[in-house]
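Only a single protein chain was left out; the remaining protein chains are all shown in position.
Each chain carries a letter (A and B) given by its place in the written order, and its residues are counted from 1.
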Amino acid sequence: MKIFASVFAFLVIASFAQADVLKINGSTTVNLPAAEGAEILRAEKKMDIQVDTQGGSSGGISALGDGQVQVGMSSKPVSDDDRAKYPNVKFNPVHIGEDAVAMIVSKDVWDRGVKALTKQQIQDLYESKIKNWNEVGGPDERVVFFNKEPGRGTWEVFAHWAYGDPKKAPQVSLPEVGGNEETRNKVGSTRGAISQLSSSWADGKKVFALGIKTESGEVLQPTPDNIATHKYPMSRPLFLITNGEPQGEAKVFVDFMLSPQGQELVKKHGYLALDQLKTTAP
Amino acid sequence: MLPLATRGRAPSLTKSASFAFSALALLTLATLVLIFLVQSLPVWRQEGLGYITGTKWFYRANIFGALPMIYGTIVVAFIALLLAAPIGIGAAVFTSEFLPQRMRLAVKITIELLAGVPSVVYGLLGILFLRNWIYDLFARFEPLSGDTLLTAGVLLGVMILPTVMTLADDALRGVPADQRRAARSLGLNATETVLGVALPQAKRGLIAALLLGLGRALGETIAVFLVVGRQDNNLPENIFSVHAWLEAGQTLSTKLGGSETNIAYGGSLHWAAMVGLALILMAMVLAVTMAGAWQRRTNDAASL
Partner (left out) sequence: MRRVSNFLFPALGGLCTLLACAVFLGLVFVIAQRGLPAMSWTFITEQIRQVGAEGGIFYNLVGTLILITAALLVSAPVAVGLALTHTVYLRNAAAKSRLGLFLYTLNGIPSIVFGIFGLIVFVNYFGWGKSWLTGGILLAIMILPTVTVALIERIKALPAKYVEAATGLGLRRSQVIWSVILPQSWGGLVTGSLLGLARAAGETAPIMFTATIFAGATLPHGIRESPVLSLPYHIFILAQDSFDPAVGAKLWGSALVLLALVFALSIVALPFRLRLHDEAHG
């Protein structure tokens, strides 16, 4: 009985003693280099860092806004709506790398002729106005569009590009996929499938990244060059966001991710590091 | 039940503690229901009955209709029952009526272990095997992908099989042995005894077994989440065609287990709508569970 009481008392007291835990939450895209960075810092500097990916980029921003975490991870910029929702929070996004969203298709679609699409065609596919791949030069197969679930930065980047504003995107009812692995898995195993995916995940074996055909007929592939110069339209910045200037443990972490070692991690996971982005990029 | 009586003293510490803990448990359940009712109030006020009958759910446009998800929940559970009922009851009948003791034990152990397999493991097997099998098996019906209501239903069927089987076995064991002996002495063979005596006598318990299995199927989240497709607003034109089952869908539980829960949290209408889904789900499961409990009670007086 006494032991129970003292253990309980210890826990209660410990719960008030705010251990210096650095909490990070957000995008599964940014998570890859960030989680590895956290591992290194945990091992080398004995820091206490918790990383989670609840709710994707939106979850990261709202967790930061609600004060539940010190660092939010996001693969999309902080929107005006977010700033309006949390007027007391000074969202300070720190750019740590660049990635791109590609439209990926399954092998049968790629092999049978569809290697690039125009924005209009992609819109029509999304809105289920084009139902068969033969309407865009592909095989006689039904179009299966797997849509990224709400909250994912990938979706917001897609909607931003395709419709100018995620809010202007038409309401659609498509099968949903969540994480990158699930997307690649399901697109790869379904005939006639297309979805939005981080370009670094398009392995060219299971799923294939389409080029974007511009009005002038130019085909923009999501190559590192095109992404760096922002020629490829769906490039997106990877952010670590803090409330105001990063301080304390958060500063250590952010500085680490900006350091050469951290930037190597960014590159390692298939994204572009900051030094690869041309300075002439807008 | 136990031959104990107090002697008119003040309630002992044990009694007070027991009552306190019991009250705590009851209060927790009551609080749960109350919180859900209160937090979902905005959506009931806003949409009224249209919330349940509405066929479109577009949270970004503040349109909330739960019917496609109610439909999904029912279809998936129905398919599960369609599979688990005959196989579960058939297996239960076989093991309790025809198998010798030793083998019966082996089967019982297997089923007990099967019952313990976590739903995330089922989900894993579903995402990597079952959905491809269904996709290939039904290719001529041209499903959109391997993520269908049928896939989820089959997976669920396997998940509730142990429940149905164990409870059916209980029901059959509840039929007194002398009933069977009487039938045999009248010249009925083993099959006729089962069909003519044991099964009818166990009918209530068997129905209870199915209802409880159904209750479990209605509430399952994780396994269904990974293979059902999570497509909103996909009500078929003809719910009785094969194609209807080969469509991707969404259930109440998969919507709750998805990303919208984190997005919606707060005082908004969206959050009220999400809580409302939980309320509807609870009501459905409760109705089925109550029916199962009712069946069981009138069957076996010695039970709870």
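Keep in mind that, in the parts below, a contact is a pair of C-beta atoms (placed from the backbone, for glycine too) under 8 Å apart; a residue touches a chain by one contact, two chains touch by 3 or more.
Just so we're clear, the structure is a prediction, and the values are computed from it rather than from any experiment.
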Chains on display which the left-out chain touches in the complete complex: A, B
Contact partner of the left-out chain, one of A:Glu181, A:Glu245 or A:Asp275: A:Glu181
Touching the absent chain when the full complex is considered, from B:Met165, B:Ala183 or B:Ala209: B:Met165
Touching the absent chain when the full complex is considered, from B:Lys56, B:Arg173 or B:His243: B:Arg173
Absent-chain contact - pick from B:Ile52, B:Leu67 or B:Leu124: B:Leu124
Residue numbers in chain A that touch the chain omitted from display: 11-12, 14-17, 19, 21, 23-24, 28, 31-32, 35-36, 38-39, 42, 49-54, 68, 178-182, 201, 269
For chain B, the residues touching the chain missing from this view: 1-7, 9, 12-15, 17-22, 24-26, 28-29, 31-32, 35-36, 39, 86-88, 90-91, 93-95, 97-99, 105, 107-121, 123-125, 127, 129, 158, 161-162, 165, 170, 173-174, 189-192, 194-195, 212, 215-216, 218-222, 226, 253, 256-257, 261-262, 265, 274-275, 278, 281-282, 285-286, 288-290, 292-293, 297, 302, 304
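The rule we apply is simple: only the chains that are shown with their structure count from here on.
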Residues of chain B that touch chain A when the two form their complex: 58-61, 63, 127, 131-132, 135, 142, 144-147, 226, 229-234, 248, 258-260, 262-263
Contact footprint of chain B on chain A as seen in their complex: 54-56, 58-59, 62, 142, 144, 146, 149-152, 167, 171, 173-178, 182, 185-186, 189-190, 193
